[in-house]
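The structure is given below, and queries will be raised subsequently.
Every protein chain but one is kept in place in this view of the complex.
Showing chain A:
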Amino acid sequence: MQFMLLFSRQGKLRLQKWYVPLSDKERKKISRDLVQTILARKPKMCSFLEWRDLKIVYKRYASLYFCCAVEDQDNELITLEIIHRYVELLDKYFGSVCELDIIFNFEKAYFILDEFLLGGEAQETSKKNVLKAIEQADLLQEVRLHTDP
């Protein structure tokens, strides 16, 4: 996977994760182009489209669009389920996730994503294991750690 974008129906970017080196300018251009392209599509249309030399896989959940760019040989359907699993993880963590959760706790959304996908590939597909890792981290929150364990 080359990147993942989350944006609202108003076109506001809520999360962006880039797995290939791109300049800030390129990232902005890509986000703008894609948000525009996808928002222009009608609800019943297919979830995949060719875009430059990439395949775009996207799905809308309530007010949020989740959009992944994968390479030519990558599997569209499994990417669609990557999106779904990420939504499930957010949902479980926040308890019925909504756009506001992701806005106000954006750093958590990034942490969960890092546990699930790393370098653009699935790291751990078990929902239990991902949530366990996040839970452990949360428990460490206010516990003082010794620099020398």
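In this text, a contact is a pair of C-beta atoms (placed from the backbone, for glycine too) under 8 Å apart; a residue touches a chain by one contact, two chains touch by 3 or more; residues count from 1.
Throughout what follows, contacts and distances are computed from a predicted model.
Novice: I want to check something: the complex is missing a chain, and I'd like its UniProt protein name from "Palmitoyltransferase", "AP-2 complex subunit alpha", "Response regulatory domain-containing protein" or "Calcineurin B-like protein".
Specialist: This omitted chain is identified in its UniProt record as "AP-2 complex subunit alpha".
Novice: Which parts of chain A face the unshown chain closely enough to count as touching?
Specialist: For chain A, the residues touching the absent chain are 13, 16, 19, 21, 28, 42, 44-50, 53, 72-73, 75-78, 80-82, 84-85, 92-95, 101, 103-108, 110-111, 114, 118-129, 131, 133, 135-147, 149.
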